[in-house]
Every structure is written in structure tokens, then in C-alpha cells.
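A protein chain is absent from this complex, but the other protein chains hold their places.
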Amino acid sequence: MDTALIPKGVKRCPMWQFLLGLGIVGAVLLWGVYAMLLCWFKGLNQTNMNDYYGFALWIWADLAVIALGGGAFFSGLLRYIIGKDELKHIINYAVLIGFICYSSALLILAIDIGQPLRGWFIFWHANVHSMLTEVAFCLSCYFAVLTIEYIPLILENRQLDKVPFFHNLSHNMHEIMAVFAATGAFLSFFHQGSLGGVAGVLFGRPFAFREGLLIWPWTFFLFTWSAAAYGPCFTLLITWITEKVTRKKLVKDNVIELLAKISGWMIFTYTIAKICDTTRWANITAPGLGQNLADFYTGNAFYGYWILFAEIVLGGVVPAIILISAGLRKHPTWRVVAFFLGVMGVSLNRWVMVLQVMAVPILPFDTWALYYPSWQEVATTLLPVAYGIILIMISYRYLPIFPQEAELNPIEEETSTAVEAHTKSAPDLEPAKA
Amino acid sequence: MKVDRRSFLSFVIGGAAGTALSPLPWKLMDDSSIWSQMWPWTPVPPDGEVVYEDSTCTLCPGGCGISVRKVDHRAVKIEGKKGHPVNDGGICILGLSGLQLLYGPTRIKSPMKRIGERGQGKWQKISWDEAMAILTEKLSDIRNKGEAHTVAAIAGTEGGTVPALLQRFMTAYGSPNFIRTPSHQDADELAVKTLFGASGRTGFDLENADYILSFGSGIVDGWGSPVRMFRASSLWKEKNVTVVQVEPRLSNSAAKATRWIPVNPGTEADLALGIAAVMIAQNMVDPGAVAGAGGWENQLLANYGTKKVSQVTGVDAGVILELAKGFAKANRPLALCGRGKGLVAESLRETAAVYALNALTGNINQEGGMWAIPEADYIRWPDVASDELASAGLAQPRLDGAGTGRYAGARHLLNRLADAVNGGGPYPLQALLVAGANPCYDLPDTRSVRMALERIPFIVSFSSFNDETAAMADLLLPDHVYLERYGDVPVGAGLAQQVIGLSKPVVSPQFNTRHLGETLIVAARTMGGATADAFPWDNYETCLEETLAEKWDALIEEGIWVEADIAPVADTVRLAVTDAPAVQAEGDVNSFPLLLIPYDSIRLSSGYIGDPPFMIKTVSGTVVKGKDGFIEINPQTASATGLSEGSVATLTTPRGEARVRVHLFEGIQPGVVAMARGLGHTAYDGYLAGKGVNVNELIGPVEDPSSGHDAAWGIRAKLAKA
Amino acid sequence: MFPFSFEWLWDAGHIVFHGGLWYALNIIGIGMTYCIIKAVIDTSKGKGGHGHH
Partner (left out) sequence: MKHEQNHTTPMRYGMAIDLDKCTGCGACMTACMAENNVPFKEDESDKLVSITWMRIFELNNGKAFPDTDICYLPRPCQHCEGHGGHSPCVSVCPATATDYSQETGIVSQIYTRCFGCRYCMGACPYHARYFNWWDPVWPDGMEKYLSPNVSVRMRGVVEKCSFCFHRYQLAKNQVYLDGERKVPEADYQTACTQACPAGAIVFGDLNNPEHQVHQIVKPDSENGNKSRNPRAFRLLERLGTNTKVYYLSNREWVRRAGDNYLAHEKTGQVSKPHH
């Protein structure tokens, strides 16, 4: 039915199966959209946020998806600037995941603010001293870069590519993609960092506050670093999930192992830095403000020392060790466990830096503020997930996302035509000509 | 025209680019921000000329001067009046919230008659003429049958011309049943009469005292004239005056005091007498102000030995001695009583004991001491010439029994009304007029009060607000609120001078309401005969102006009239042997092991005026949460019952049962349960109704054997996990 | 965002921040403009499409 749109040389599931899947995820999407409209029209009273908990579930989701979407900028950096050429086989997917993460982040921000119609004030009346301003600018600009990186992929759809203008546009964009990738890396460095700065500059909150370099608290660098470290983990995890769902091998192991190894070393170095930061904070920064670890991790029903352990050891040390040791890395199961732990670790870090920051009492006579999200918050947080799955489904079906797919999954019947199609469409599948 | 794909795409892309480059999106963005900056449903208060109008607040007996800021003829803010002898610029939380009462949804906006079942809330708006016709016809009918005495009137206060007009109306009409709402004023008046042998009230020169011994008086919880008390409290801090608060619970007053003496509930009188006994025994008494104390002293020495008192009160013997010494040795010591805000009359034994302490130091009618002064006496109307029907009615006994027999000492016993109406009285009531009072909420054992009201065939409420009693009425004749009317405000409330404030209309009446004085004058005139003759004034303003006579001009000019130089009613206190026993809490110890005591908070208006939205907003989340009301208990009491912070429990007393939540508080004696007054309203609006529990539903009146006044300070209770 | 908004100051913070911002925006803008113009030219030269290259 839609065979004309499906890339040559690959096989896709029947239409009904595709539509059924789309329908199920679409239902979740609609639920999320309904919740989003409630938040817009009835206001943020639809959430369980409160004056102590001004940042809540979806801001965590926001920070988490941006960290996880870091795979796009870091893979781009490695591919286009550092010149790790093998990564061209996964860069498309990294870009797509990044695009999903960043568009979701922007959508979440649009739901989160009390006056969405005035959201553009953040640009218009920008306060350059605010980390959030930096976030907003770099986030929007980098989203533009991701869009630019994603457009050629769309234009490579079999039908669109037939339009000469689109073909040329796509070609030209590939030609100068390194420039965009470099700009993207620059922007990412700052907005990932600024997101870390968002918590780190809060000198009114000893739990979040960190000293730093010039105007940037240490969390600035830690966030950039962790996004670069864990972003590829997420790209690889999603790739693995996609392979499981499609029951196909989509990316060759050498590509995956290369990215996993880089990610592993990044996580390793990041974790060392994080441990140094935590040690300094626990022994110097916080006590200097009259507080110690017990104030942050005891006296409430949820936040205990376990979260520190889970973040740094389970989400840092363990995946780092797995990914940097060749034996474990080459083992598919261990590798996936590491990806999973890594994704959990960075998500937990963002959780701690948003939600626990809000929960810890600061005034000595105040109490912990624990919060649980309302269904509207859960729905709006699931909305981007559903949206992401749908975009992946559509993109995977109609765009040549995985350059190695056809090679790894030769279509056995009609061998002659397939081979012909394969050779013929090979240039179409070539994603990037740097 | 053939639209191919290429031209279509060009059109879409070109159109999008063209729109983006045009000013349209920018204009729309700008418009949206302007629109979102002032959504049409967000009110924009109109600007206008600013004027300040002074008046007197009547929301409590405190009598503060207020200054109302008006913009564009709207009252916008109430502030304290600077230089006013009572509050000098200060103001309390209730006074500040007055405009929410004026403009609020709780107002009764027009005269109405009941059309549904009682309490169903179905009303029909009627004209004032029709309303007055219903009232006067009904009253005339009863009177013409020779049953004028079967009409009763409940008033929130006796002071001022409006209550006086109501009282006069009752007299002219022929009913002895004008009943004032109970308060510590009842016990105070009786104690002054008993100890000084003359009618009057006490006044306290708090500002000049140098040692304060308060037996549960809520010095900063709304006792006396609240703003004056706050000011005094701060003054004492500045002058390092010792303030001792005797109370089973760490109230705000106790927290502000220099020293808090936790005492077993209901044993304050014993402690006072114990201190007196020490003073006598150790010869620390100034005999000047005391007469005939011999017998009393002997009785004291015999019955109130320090050891025994210590046992009863739970206060250390050493502490009793210390208190006695501190009190006696101070230059100008002052003892106060009247628990909390003084909402309950309390026993003569307790009040007299505390006043006796003052007398023993000789600090009577002295600077920094307790004064016994006459009530302001400016209402001098000719006596009512009763006709035959009136005389017959007035010859009947009062329904509450006050003034005769066992209750000879009492003037008003509203606490006995429910019983009387429910079958214990000499005759049934045919009609009840309620003004400035909310007995269905305010009296102990509200259930029996409601039951009594259900038996009364005709109830008229003059209330300005949808209160619980108005909800039970058959006819609503709403009064103006204080900011819409003239009125004289004689201030008692423990002031050592006589002060009369003037309430003036700050804004014109907002609704179709009528001044109660006016309503009474019109009613009397409509009824004709002797009743009309007793009301010779054309209207209320004339009445007020004539009554205040020479004070009128001063009041219009200054808003206040102060008589500082008043002759005390008497200078010596006559102490006599009494055998009145201590007032016990109702209920038996075995089934009800705990003691429930109500407490007062300045943030909870308790009385005729319900908490306006501003005030209820300030109430802590450990007093009300959602619809749940809290009790305070000591963690020890809680763990014995298996309760923890916030857990739900059932509180049972001999009078009722309520679902409550638990707040653990170290500042309360183990075994004692405290509950705030002022919650659990069923009437008013959604901002107040249905929140918490009305403690009056759990507590019943306990008669003071000496007077019949309600002397309940608590009730036995039990607590179970729900 | 622009020097004419009232909170604008010619201080280091604004110069560095907005300098970086406008620099990035310009690269993106110029890059895309280049791509589009070049694509228009290429197309007019008959390049691209239908696999004939």
C-alpha cells in the first residue's frame, strides 16, 4: 500500500501491523495531548506542583531527555569533527533521537510555564545572568541545528528525493554538515552546561549549590560531560530496543562497540569528576553553609543515601567498568545492562538535581516537601515518549535511517530484483557525504 | 488552473515564508502578550479620589478606632486609627478583615421570609413593609392574648443604644425575657457586686502594672480589648515586667509570658486561693483594701495549704511560694482571670478568688491596679409606662430563671434557655428575636439549643449574615453592618476608663438592609399604644443624638469620648466565707479518661462574627486541613492511644462525638485534649462552613452553683483511633 | 535580545552572551541560506532528482 514510500532494499511490517502499533501509541499520545490542553486552558493547578515544588516531574523529564538526547551532539562531534567515520552508520538515528528529545523538551517547557503566550519574553527580555536564558537560547538554536540535521534525512525519502530541488538541498546540506555539527556542539556544550548551572547557581539551596569556574558552577561542566557520556548510551539503548522490536540487526557490532567504548571512557571520567564534586560538596561546600549529608538524606520518607549510591555507583562506576573492559563490552547482555544502568544513572542525576533540590528543607524550622505528580503530569510526561515512538516508527518505516540495514538483512525472495534495487539505491542510503 | 505538486509546494512554502516575514506573526505575538497580561476576567479596580473616614469597630467588644481608606466611594482598606486611646493605630486581624464582611457573600441582602422547611434555606425576598407587617402582627397577636412574656430576645451585648432599644422594646411589649449572650462579663459583674457591694465592672491599669499573674486569660489571644492587650504585652517586654501565665496549655499568651505555669485544668481558682493563703500566712498582705477578711483568711489557711493546693493543681509547692512572693512583693501586681477571650462566664469562686488576690496586695483603684468602676451611664430615657398587658407579662418569671431563687445573683442565663424551652421552663416560648448573637453556634451543647429553637414557632433574626441562627429563623430582618450605620459603642473590656466610640456609616448600605434601631422604632410605632409611646423618636439617628446629648458633638468631631476621671464604685473589698465547691468537668473519669478543653485563637473569630476568608487563610494547617479539624494532644497521650501526627480519631464526650485529626503538641499537659473555638460552622459561606468541628457540640454547660452562670471549662472525653 | 529593549546594557555579560548567540544564529542562518540558494541554482542547472546524477 505504501511500498512506494518505503526505502528500497528493506522490508517493513504490513500496513495493518504498523497502523495498529501507531494506534496504540497514538492513544497514549492523545491522552497526553488532552492533559496538555487541560494544563493550558485550566492552568497549572491541574498539576500537583506547589509553591515549594515549583519544578517537578516534567522538568525532570525535560532535563533527562536533554541529557539523553546528548547522543546527537556528541556523536556528531565524533563523526564530523573528530572524524570517527564508522559512526556514520548510527549518526542518523542519533540525530533522530536527539530531534525527538529536544522537540519534547521544548514542548514540555511550553506546558510548564504559567503564561505560555508570553514564553517568548525569555528571548525578548532576556536576562543574560540567568542560566535559564542561556538554556532557552542554546536549546532553541540547537533544536534548529537538529532540525537542519534531520531535514536531509527526510528529503532522502524515496519519493521526496525525486524532486530535484529537495535532492539538491539535501546534498548541499550534507556538504556543509560539519559546520552545523560544530555549531551544534558549541550550543550543546552551553545549554547542557547551563542546565547544570540552573541548579548549581542556587546559592540559596545548599543541596544544589556548587562553587565553580568564573560564572559557571561545577555542575555546569558535569552536566555537559554527563550528557556527552550518557547520551550515546541512550542512542545505543534505543538502537538495541529498535533491533529487538524489528527483530533485525540494524547496526554492525563494530560501530556499536566503538560508540560504547567511547561512552564508557566518558562515563568513567565523568564519574571520577562527579565523585570529586560530591566529596568536596559534602565536606566543604555544604558544611560551610551549616548543613551536612544527614540533613539531605535523612528525615524523610523517600530520599536516603541509596539515591546517592544508585546514581554514582550503579549508574556511574558499574556501567563505566563494563563499557571500558573489552570483554564485558563485547558481551551483548553486559553491554545492554551497562546502557540501561547508564541511562538510569544520568536520569537519576537529573532527578536529584531537580526534584530532591526542591524537597530538601533549607530553613531550619521547615520540613521536607514531598510531592507526587497528578495524572495530568504523568500524561504530559508520557506524551513526548509516545510522540517519540511514533516519530521513530514513521521515520524507520519511510526513511533510510540505518544505512547498514539492507546489507545486514538481505531480502531473500526475489533476490535478483533485491540486489538490483540494492545496488541502485545504495547512494540513496548513503547518509552523509562530509 | 491545474495545480500540480510543484506549484502547490511552492505555494505552501512561499506562503509560509511570506507570512513569517510579514508583521502579522509579530503583531499576533504582541497582542497575545498584552491579552495575557490582563485577562478580561481578572478584575481591574477602578481608581478614584482617596479619602479616609474614621469610625469605631464593633466586631468585638474591644472598641478600636478605625480609619477606612476609600477610593472612588468604595471602602478599600481598614486601618487602625492613630492616636485612638484604645488602639493607637494598631488593629487586629478581624478588624482588618471587616471589608470582607461588608462586601462578602455571607450578607443577608434583603428582608426575607422562610418558604421551605426550617433550616432548609428556602427564602423569599420581601419588602420591608411586608416584613414589618409580619413581625408586628405576630407580636401583637401574642401580646393581645396576654402572653407577651412568651416572647424572648437574645442580644449579643447590652451596651449602647441599640441593645437598649431592644431591651426597652421588650419591656414596653411586656416580656421579662431580654437575655444577653454569656461571657466573662457575667462573672465580672457578679464578682464586683459581691466583693464591692455595688454594681459595676472591673478595669485594669495594665500599662502601669509591674507584675502580671494571669489565670488563663488570653492576653494575646483576644482577651479584653485585643489590640490594647497586644500593646500592653509589648510594653511589658520593654519594661521587663514579669508576666506569669497559669494555663494547662502553652497558648500564645503563655508563650509570650515570662513564665508559663502549667496547671491541672479547672484548678486555677485553687491556685489563686493557695497563693492567697501563702500571702496571708507569710504576712505579705496589704490590709488597706480588704474588709472583714478574718473568717475568710482562716478558711483559706485551713483549706488551701500549699501542699494540698500543689496536689490539686499539679503546681510545685516551691513554685506556689515563688509566685506568692513575686506577686506580693511587686509594686503594682495585677491578677487577671477569664479564660482565653473570656467567652464563658466562669464561676464566681474563681473570679472572686483572683480579684481577692488583687485586693490582698492593696492594689485596688490604684495606678497599675484593678479598678471597680461603674458602667458608662449615658442612656437616660424616661421609664417605660407599662400598660396592663405589659405589666402582666413583666410580672411573669424570666424563662432562664435569672434574678430569682437560686439564680438571684445572675442577670442573664442564656445557658439555661435551651433546657427551659425543651420542657424545663415555666412556660413555652412563642417567639424569639435574635440580634447580634448566634446561639445556635455559640452556646455550649449546640444540639439542645437547636432542638429548643425548633420548638419555638416564630424566630426573627436581625443578623446581617447567614449565620446558624438565621438559618433557623422564620423571618430575616437584616441589620446594616457596622460600616454602614451609626452607633454608640461603650467600651468595657477591662479598660480602666469609660470610653464611648462612635460608629459612622463609612459607605452607604450595600443591600436592602435596615438599621436595627430603626427597625425597632418602626415596629414599636406600628404596634401602637404604650409600646409606641415608649419610642418617641422619629428615627434612630434622632434617638442617638438626643441620647448622647452633649457628647454627640464631641463624638462626631473626635469619634470618641473618654471619661478618665471616674469615681470607683467602692474602695474596699469585702471577703466573705463561701462554701462554693470547685466546678467539675462533666462526665465520669472511668469512661472518659481525658479532658477536653476549648482554646481561643485570635486568628479564629469565635462568637457572632464568623471568620472572614482572610482570617481563615491564616489558620495553621495543624488546626484545619481541608474539612478536618484538629485536636492538640501531648505525644504521650497520643502514643497511649496509638495515634500519630495527622491521624484520624474519634473524640467522644458525654455530649457528643466528632471525627478529628490529631496534632501532636508538646505544649499541652498529658491527658488533656485541646480544640480551637470558632470552627465547625454549618452556615456562612464555603470559605468557612464545614471546616473543623464546633467544640460547643461536644461541651455542655455546667452551672456555677453560686450563680447559675455557665462555668464549664472543659468536659471529660475519650479518644479512639478511627 | 536587542539593544533597544530597556533592560539591555552594554556590559561584558551582554556582549559575550549575545555575541555568542548572534554568532551561532548567523552561522545557522548563513549556512541554510547558502544551502537553499545553491540548491535553487543546482536545480535550475538541471541537477538532481530521479536518480540521474
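Every chain is named by a letter (A, B and C) in the order it is written, and numbering of its residues begins at 1.
Methods note: contacts are C-beta pairs under 8 Å (C-beta built on N, C-alpha and C of every residue); 3 or more make two chains touch, one makes a residue touch a chain.
This structure is a prediction, so every number in the text was calculated from the model and none was measured.
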| item | value |
| --- | --- |
| Residue of B:Pro23, B:Pro43 or B:Pro382 in touch with the missing chain, whole complex considered | B:Pro43 |
| Option from A:Ala35, A:Val65, A:Cys141 or A:Val201 whose C-beta touches the chain left out | A:Val201 |
| Of A:Ala126, A:Ile267 or A:Ala379, the residue in touch with the unshown chain | A:Ala126 |
| Listed residues A:Leu20, A:Ile272, A:Ile362 or A:Ile394, member touching the removed chain | A:Ile362 |
| Missing-partner contacts on chain A, residue numbers | 43-45, 49-55, 112-116, 118-119, 121-122, 124-127, 129-133, 136, 198, 201-206, 287-292, 295, 357-358, 362-366, 369 |
| Absent chain, residues of chain B that touch it | 36-39, 41-48, 69, 71-72, 74-80, 87, 89-93, 96-97, 99-100, 102-105, 220, 226-227, 230-231, 233-234, 237, 250, 252, 255-256, 260, 262, 510, 602-603, 613-621, 624-626, 634-636, 665-670, 685-687, 691 |
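Assume only the chains that are shown with their structure count from here on.
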| item | value |
| --- | --- |
| Between chain B and chain C, centroid-to-centroid distance (C-alpha), Å | 73 |
| Separation of mean Cα positions, chain B and chain A [Å, integer] | 63 |
| Of all residues in chain A, the ones touching two or more other chains | 163 |
| Residue list for chain B, restricted to those that touch at least two other chains | none |
| Of all residues in chain A, those that touch chain B in their complex | 115, 117-118, 120-121, 163 |
| Parts of chain B lying in touch with chain A, wherever the complex brings them together | 6, 9, 29, 32-33, 35-37 |
| Chain A-facing residues of chain C, complex | 1, 5, 7, 13-14, 17-18, 20-21, 24-25, 27-28, 31-32, 34-36, 38-40, 42-43, 46-51 |
